[in-house]
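Every protein chain but one is kept in place in this view of the complex.
Chain IDs A and B follow the sequence of writing; residue 1 opens each chain.
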Amino acid sequence: MIFTPLNIILFGVVGLLGVGLYGLLITRNLIKVVMVLQILIKAVILALVLAGKLSGHLGLGQSTAATVIVADTIVAVVGLALAVQVRRRFGTLDVPRISTLRG
Amino acid sequence: MELLNFTGLIIIPLVSSPVVYLAGRLGTREITLRGRSYLVRVAAFLALLAAWVPFAASVRTLFLDGTQEFNVSTIWLRVDGISLFMAGCVLLLGTLVILFSGSYMAGEVGEEKYYAMLLAMIGLMIGLVAAGDLFNLWVWFEAMAISSYLLVAFYREQSASLEAGMKYLVQSAAGSVLVLMGIAIVLAQAGTLDMAQITEAVSGSAVNRLALLGAGALFMIGFGVKVALVPLHTWLPDAHSQAPSGISAMLSGAVIEIGLIAMLRALATLTGFALSWGILLMGFGALNILYGNLLALRQTFVKRLLAYSSLSHVGYILLGLGIALSAGIELGAQGAFFHVFNHMLMKGLAFLAVGALMYGMFLQNGSHRALKIEHLAGAAQKYPLAALAFSLALLGLGGLPPLAGFMSKWQIFVAGFQTQNAWIIVLMIFMALNSVLSLGYYAPLVNLMYRREASPKVAAGKPLTWTIALPLIVMSLGVIVLGFFPGLMDWFTVAAGRQFMQMFGK
Partner (left out) sequence: MAGIIVALVIVLPWAGALAVWLARNKHARLQHALAVLFSVLTAIVSLVLFLFADTEPAIRIPLGKAFGDLTFVPDGLAVLLTAIAAVIGSLAVIFSVDYMHGDAQLGRYYFLVLFFIGAMTGLVLSGNLLFTFFFWEITALCSYGLISFYNDDPKAVAGGIKALIITQVGGVGLLAGTLIAFANLGSFQIADLLAKASALPAMALAWIAFSFLVAAAAKSAQFPFHTWLPDAMEAPTPVSALIHAATMVNAGIYLLARFYPAFEAVPGWRMSVLLVGLVSALIAAVSALIATDLKRALAYSTVSQLGYMVYAIGAEGVFASQFHLLSHAVFKALLFLAAGAVIHSVGTRDMRRMGALGRQMPFVRNVFIVGALALAGIPILNGFWSKELILEIGLEHSPLWAYALMLTGAGLTAFYTLRMVWLVFFGEEREPLHAHAAGLAMKVSLGILAAGTFITWLFFGGLNGLLASTLPIHELERETLLEVLTAILSAPATWFALLIVALGCGLFWLLGRKSALAQGGWLDPFVETSFGFESLNRWIVQVTYQVAERFSVTQTGELNWNILGIVSALLVVLVVLWLGA
């Protein structure tokens, strides 16, 4: 039986991870980039909880997951703050147009 | 709580960080803006000076009692040779950078944030190297990363530094997600996150080896973003060139190497699987050396050139570690750690010297422009000290004696040839030829500074202050002294090298 609850969560992790990485590859809007990062984080949180369950250390998995939520909220905040500044300075959030440093 | 041990070394910078910030925000009218800025600088500097006391105490304990463990609520610290070595590097560079920043950052908007973030970053880096638990390691790493994003994008008015900060943030965050995935796999397979126990827990037959190898790959790439392995390095030239010079020095001299330590710690838990990590390290090392050198050859901005040279120096370090792992030669690890220290000195010195020139030529004239190579022409006439320091740093980076860089590269070469493995020897010759190639971009800079016709920017430059001059003098002396007496660092690098071999069970 492939659709055990654990497997469904595993598919969720893999799916979210795939969506996130694919999103990072194609997204051209900075706000969306930060959002895609959040999708990746969700995959990770799910994975940590799942790992806790699989190894029988449920508490460990959940406490790490909670910590990740806190830490990555800060990253998201900083990212969005930077995006706001970028919008102010460049007048755009389009990735190719804010790519001036190259070579 | 006892502060005269390693915990004190972490707590002092971390606690002083908000204190400094608040001191800079004191709203009372009695304190003028200048006074406030002065207060912030002095407080930050004193805080780091104070941190040397617990450092000395921990060094003493390490050599008397060996590895120590601390347990602050749920935070596990394990202090070994590598921790102390890296903590020493960070503390030394941090102290000098804060001293340097005294004039360099004077009067910038948000000066108090700068010092608060810098202190926090230093504390977090020191915490990271002592982390005893895989997840703790990630937390320290992430917190350090956040403080470094803010420092890279410190000049909010400049579009280029915002761009650099944004790219840095997204790439680092992507890397950190990969690390977390690796941690999840390890947790699922091993059922513990204590780094000392994982190795044992995964050595049974019940584990999924492919999954654990996957976790290793995730660690390597995830932390590798911070270490700037090619091709994960793309953020580095932007971030290092756009950050304030003191931060560039910190990023190049300490943050990269701290990332490397985090990567090694994580990989060490997964030792004993199939292919040696050493081979991968050597592969990335060779790639980094070549790529960094070639791209540095074509740069027009000085700090960007130095950033690319950091790539190639990470390559030398990786080669040394890779040799140690794949051939079991401890000397390679010692050489690599020696090179970590020397690179910290030389690259830190290079960035600070460039910062000094920028301070005199641009900042004092109210401009935030980036320093181009042509601006260096004749710099020695007005800034003999900065030019000399920069020359020493560059020639040292190029591996010329009698400077520090020669000695550490030599140690790595010796280790490589000792393997008597034809492939590794070919790699060593490749590394040596690359060192020669690197002189192709270091040497002309030195030449340019000693020209008789000064560039107009130099002619219009303003003098430097003693807080800028002092770190340059200290580091220049270090670069020369270690070139003549490489043995001075032995007691430090040998302990770190031995710990490294132990970590990987060699």
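The rule is short, and it goes like this: contacts are C-beta pairs under 8 Å (C-beta built on N, C-alpha and C of every residue); 3 or more make two chains touch, one makes a residue touch a chain.
Being a predicted model, the structure only gives us computed values, none of them experimental.
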Chains shown that the absent chain touches, full complex: A, B
Sole residue of B:Leu229, B:Ile289 or B:Leu464 that reaches the chain not shown, by the stated touch rule: B:Leu229
Sole contact to the chain not displayed, among B:Arg36, B:Arg78, B:Lys113 or B:Lys167: B:Lys167
Selected residue (touches chain absent from view) among B:Leu96, B:Leu325 or B:Leu448: B:Leu448
Of B:Arg25, B:Arg60 or B:Arg298, the one touching the omitted chain in the full complex: B:Arg298
Hidden partner chain, residues of chain A it touches: 21, 24-28, 33, 95-96, 99-103
Touching residues (missing chain, whole complex) on chain B: 166-167, 170-171, 174-175, 178, 209-210, 213-214, 216-218, 220-221, 224-225, 229, 231-235, 237-238, 273-275, 280, 291, 294-295, 297-298, 331, 334-335, 395, 400-402, 406-407, 410-411, 413-420, 425, 428-429, 432-433, 435-437, 439-440, 443-444, 447-448, 450-453, 486-487, 490
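Just so we're on the same page, only the chains that are shown with their structure count from here on.
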Residues on chain B engaged by chain A in the complex (per definition of touch): 135, 139, 142-143, 146, 149-150, 153, 156-160, 162-166, 169-170, 173-174, 176-177, 180-181, 183-185, 187-193, 237-238, 241-242, 295, 298
For the chain A and chain B complex, residues of the former touching the latter: 17, 20-21, 24, 30, 33-34, 37, 40-41, 43-44, 47-48, 50-52, 54-57, 60-61, 64, 67-68, 71-72, 74-75, 78-79, 82-83, 85-86, 89-90, 98-101, 103
